[in-house]
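Here the complex is missing one protein chain, while the rest keep their positions.
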Amino acid sequence: MSPTMIRGIFDVLSLSSVLILLVIGMAIIVGMMKVFNMCQGELVLLGAVTAFLCGKYLGNLWIGLLLAPIVVGLFGLLLERTIIHRFYVNPQGALLATFAIGLVMRESLRTRMSTQSSPVDAPIQSSITIGGASLPIWRIVIMFVTLLLALAIGFVLIKTNLGMKVRATLDNPDLVSVSGISTKWMYAGTYAFGSALSGFAGAMIVPLQTLYPNLGYDNLILMFIAVMIGGLGQFAGPLAGAALIAVPGAILGQFISPVTGQILVVFLAIIFMRFRPVGIFQGGR
Amino acid sequence: MAGNDYLTQIVTRILIYGILVLSVELCWGQTGIFTFGQAALFGLGGYVVGLITTKSTLTDIGILLLIAIVVGAVTGLIIGIFLFSGKRVGELYVALVTLAISYICERLANSWTVLGSGNGIPGIPYPTIFGKEIGSATGLFFLAFVVFAIALILSIIIVNSQFGLTMNAVRDDEERAEFFGYQRSIVQIAVFVFAAALAASGGALFAVSEGFVSPSMSGLALSTTTVLWVVLGGRGTLFGPLIALTFLEAVNIKMQEALPSLWPILVGLLLLITMIFLPKGLTSMPAKIRESRRKTASS
Amino acid sequence: MNKNLFKKGSTRRITAIVASAVALLSGLTFAPAQAAPTVKVGVLTDMTGAFGIVGKSNKAVAEFTINEINKSGGVLGRKLEMVLVDSATDAAVATRVASRLVNQDKVAVVVGGVASFTRVAIRDVIAKRGKTIYIWPASYEGNECSNNVWNTGSAPNQQVDPTVKYLLSQGKKTFYLAGSDYLYPRNILSRVRQVVLAGGGSIVGEEYVPLDMTDPSNLVSKVLASKADALFEVVVLPGTGPFIKGVVDGGFKGTIAGTLFDEGINPIIGKQAEGLIGVQDFYLPVTDPFTKATVARFNKQHPEAAGLFSATFNAPAWYRSIYLWKAAVEKAKSFDTAKVNKAMDSVSLKNSIGGPVSFAPGTKHLNLPMYLGKSNADGSNTIIKSLGKIAPYECAKKQ
Partner (left out) sequence: MKLLEISSVTKKFGSLVAVDNASMFINQNEIVGLIGPNGSGKSTLLHTICGRTFATEGAILLQGSEITNKTPQNRAKAGMAIKFQLARIYLEKTVRENILLSLQAKESIFRQLRSASLKAFEVKINEIAREFQLEEYLDEPAKSLSHGQQQWLEIAMAMAVDPILLLLDEPTAGMSPKERADTALLIKKASKKCGVLIVEHDLDFIKELCNRISVLHHGNIVATGTPAEIENDPKVKEVYLTRV
């Protein structure tokens, strides 16, 4: 295989793993909780900021990777208990309220930044050479972390007692509250968990991208489309959806212009979603 | 007002945005079509007029508006049929698709050379009416006022007709409406087409009165801002959103000077507080206060 | 029956709305400033939004320059008054505030704009409909030849030609062109193509990425696969850093050049900025006595914007813009737009940041002293060569 082909395959894997990692948190909050969370991008951003600050003041991005899910998870818990929980019965309200939260977070960061954007160095900056192609190790780390994370969460949700309780609660809140599980804290905990995952994703991917206020917002539309293609109500669907738009996008990007590729993917996704008959987005009230 | 061109231009712009707000209010506020990308149609009208006036000698505002309205309505029809024919789709799906359309439009306006590759189309000439140039701020104001007034009157007539009741029925419970025998998809498509034509005519007016069009005109920022005006003003009322638009634009101008970087944050907080405490919009505040007074009085 | 269909009291409500709207809006008219003998200079820049940082620099430079002029007696004996407006990185806001400057504040000149879409949006409001002089102080994609509009930043040929010629002289034969998908990169890269081909080099690839693409891996791979001797790139934020990082870390062997590398932009790239080649009208190490003294004074008077005095933030262009206008007014002995516009065509400055400048008659652009520079890992720049005055190929002298 030529180095170009190796790089081509690597790009497809890398771009899809990045999008899947970004979508994992959303798969929990939008996919399973069915909260149309417009501030998901800003949760990613908050994770990236946490990592950036740790890198800058502690000189160690590893601490940032550890702290980001904790900080963003707690923030998510706070959000859920103060605001989000009011909107479970009102999906449009949830959309608008979380849009407002995202706006506030984004603009707050903008006023604090002294440059248009800040680069963040990856904790591992070296590359390995395979077949003549030099591949950044950090991207490989992201691939494995994404895979492990997706498998682990899937396992917890399907096989463990806790996971089953969570799924039962989200599927039928009335039933479970009778059986003694606190629905209130189950929802809060799940939202916090989804936030923590997004925060972690932000910390992981910011070295590949760059820290700027629209980091999350610019990724948001693709993230949403991934979730909607995958369908709501379960965890794995959105991840499959992410792969389903990232892989063709990355392959198309190699042969035609990335501009056309991106528009084409969004366009096809809209049409695909129209005829995919599941989730609260399709019918039902 | 004639003495101050700047103020006249601000009012003109508010009237033009008012047309856009009416189109969102008819869709979302009255019929429950959660359009999150109405600016795409606004931009469409603007770019159509921009292209025509800069590539030909046509400047007659009547013809320009007509073309914009037709193009907007046809586009609205295509999107409407895609979204609403056949099986029902959820309101959030509509929101995401319209948002994505707005995103694609902004992207195309940035890419396509014929659309100015991001710089937009400058140098749009003053419009003419019966061969006479409308070349002053006051003239443009009257033009916008007339079109806005027609749009508003049409909207009032529609909302207060039997069809307005039908629109509300589709908004409040579209499945129930189907069981009464309403052609739900035709109602939604009809409203969407009318709203698209309104938005496009607003865009056309924007193009001739400002003399330029740019990608942000069809983009996410304007799309979401329009929804914000409707939320803050109270969806389901025709005048609430218009009041919110006027109020916010006026405050916006002051605040951009006074607290430039804090202003967007304050807008976000205002929206959040409204969503939590006054889900029917700021204009519902007096009624809400009255109600709570009554409650305390009776208890 | 009708009573139920028609909402109650709509006429009353309309009256109330119109009244409140008028009241609100009338709050926006300001009492006209007292007839002082000052002359207003409109300063329009993005204080907020994506280009807020650039606006911070622009504002400080404008303030600094106007203070300096006022201290030395003003223009035609009248002091200058700065009217600052924020265009918020948004074309629609820009036209509104431009209209305010022209129609309400009645400024004598407007200097401003960061992005090209702002220039395009406001120039008719100011120069055509408003009949006021508009100075556009930014390096840009070219082709701005409107009446009453004057360009004080560098034209594409002034940056591109010497950069490409230098690369060719270093034995670079194959070029890859990469940019963000909008007008500026497209025009710059089309100039690059022209000069490369004229100089005997070849183009091995040309590609654009969406404006908001945060992860340009595809483009990085295409560049690496091309094995080009040189990469000329105009990928703007947010892609700049990730793109250059990817190319450098991916083991790109060639030289990377562009139009947007200097002390202002390099920090957003990080240590991968090392070795980037470009041509600007100013770099911090420019050491003629006038430039050195002026920049030092600026940093002292404007500590809030110290470190923001850079070519890509248009700082030198803002400085000379206001002085060039002053020179034209003094030459015309009037603030009248038509007269100043006529005088502008051949006006020159002996002292300016980076060296003397003069309008090339008929071109609406400046003969500019340019510098070939190379970026270092810490974001600073080294001047490879001082190129002297370069003529613009614009408007009447398009080549």
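Note that the chains are named A, B and C in the order they appear, and that numbering of residues resets to 1 at the start of each chain.
What we mean here is this: a residue touches a chain if its C-beta (ideal position, glycine included) is under 8 Å from a C-beta of that chain, and two chains touch if they have at least 3 such contacts.
These numbers were taken from a predicted model, which means no experiment stands behind them.
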Check your understanding: Given the contact definition stated above, which residue among B:97, B:143 or B:187 touches the chain not shown here?
Key -> B:187
Revision key, fill the gap. Missing-chain contact among B:129, B:146 or B:165 belongs to B:165
Check your understanding: Mind pulling the chain B residues that touch the left-out chain?
Key -> 157-158, 161-163, 165-166, 168-169, 172-173, 175-184, 186-187, 190
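The criterion applied here is as follows: only the chains that are shown with their structure count from here on.
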Review point. Out of curiosity, which chains are bumping into both chain A and chain B?
Key: C
Check your understanding: When all chain pairs are ranked by how many C-beta pairs they have in contact, which pair ranks first?
Key -> B-C
Review point. Just how far, in Å, is the C-alpha centre of chain C from the one of chain B?
Key: 33
Exercise for review: Could you list the positions in chain A whose residues touch two or more of the other chains?
Suggested key: 110, 259, 262
Revision key, fill the gap. Expected list for chain C, residues touching two or more other chains, is 48, 52, 181, 208, 210
**Study point:** Touch list for chain A against partner chain B, complex
**Key:** 36, 83, 86-87, 90-93, 95-97, 99-104, 107-108, 110-111, 221, 224-225, 228, 259, 262-263, 266-267, 269-270, 273-274, 277, 279-285
Check your understanding: Given the complex with chain C, which residues does chain B contribute to the contact?
Key -> 4-7, 9-11, 13-14, 107, 110-111, 113, 116-120, 122-123, 137, 156, 160-162, 164-165, 210-212, 214-217, 221-222, 239, 242-243, 246-247, 250, 253-254, 256-257, 260-261, 263-264
Check your understanding: Where on chain B is chain A touching in the complex?
Key -> 34, 82-83, 87-93, 95-97, 99-101, 103-104, 107-108, 111, 173, 175, 224, 227, 231, 261-262, 264-265, 267-269, 271-272, 275-276, 279
